[in-house]
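Heads up, one of the protein chains got dropped from this complex, but the rest are sitting where they should.
Take a look at chain A:
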Amino acid sequence: MTEAQRYTASEILAILSARQLQDGQVVFAGIGVPLLAATLAQRTRCPALTILFEGGVVGAFVEPGKLPPSTNDQRCTKRANMVLGSADVLLLLQRGYVDVGFMGGAQIDQFGNLNSSFIGDPAKPKTRLPGTGGGNDISSLTNMIVAMKHEKRRFVEKVDFITSPGFIRGGTSRRDSGLPSGRMWRVITELAVFGFDDRTRRIKVLALNPGVSREEVQDNTGFRLDFDEKLHVTSPPTDHELETLRMLDPDRLFTA
């Protein structure tokens, strides 16, 4: 079995995302891979990770095999420390109690802006997408990790609509828009790990996933990519990471 066949795209997304979290952090997690990755981190390297969900949960500890179908379902509360109202848990972001926000993305651009609202002209959209939920709040108010599938149509030079701001137009435009805290920090895909240039705020490749070439990442991206001077190759998922992940999601709800 080759290295790439040992895991699915969603599994490597979850594992590499989990590695970005530090013990003791407070992480605001969206549904799907983010919830799974935060839970994986909690069960491996970060036992003191505090997980928040937008339904109002503070300090979640979700049960293996009983992953919730959304972050507003009762399963999110199992063995949590506290349950707040939804507005109150989101206000914790605005006050600065959250270290990392963590969500998926439908479409992203070179400055890390996310679109989950419209494909095409918002006045006459080709496709009306579900919209922001808490995504705008999370990305506006804290440091973001985005985990998403890597496709050309998802990695575009400029999103049709900024639902959740990253660095907006680059440079100081995020701060100038009235968002003094937080930033787009990492983007994780099944091909690579991305960061952002400190000055231009443009996305760049920090590390290639195991077995992935520079060309493969560029070919699946809708704009010209920069590669970090210290570009490295991520170490592959360990057996322990894969086993823990599969124990958490035995029905492959989020990792198929």
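Basically, contacts are C-beta pairs under 8 Å (C-beta built on N, C-alpha and C of every residue); 3 or more make two chains touch, one makes a residue touch a chain; residues count from 1.
Everything that follows uses one rule, which is that contacts and distances are computed from a predicted model.
Novice: With one chain of the assembly withheld, which option in "DNA-binding protein", "Permease component of ABC transporter", "NADH-quinone oxidoreductase subunit NuoB" or "CoA transferase subunit A" matches that chain's UniProt protein name?
Specialist: "CoA transferase subunit A"
Novice: For the full complex, which residue in A:6, A:45 or A:75 touches the chain that was left out?
Specialist: A:75
Novice: Looking at the full complex, which residue from A:26, A:129 or A:156 touches the chain that isn't shown here?
Specialist: In the full complex, the listed residue that touches the missing chain is A:129.
Novice: Could I get the residues of chain A that touch the absent chain, sorted low to high?
Specialist: Residues of chain A in contact with the hidden chain: 31-32, 54-57, 69-70, 72-78, 83-87, 90-91, 93-94, 117, 122, 125-137, 140-141, 161-165, 168, 173-174, 177-180, 253.
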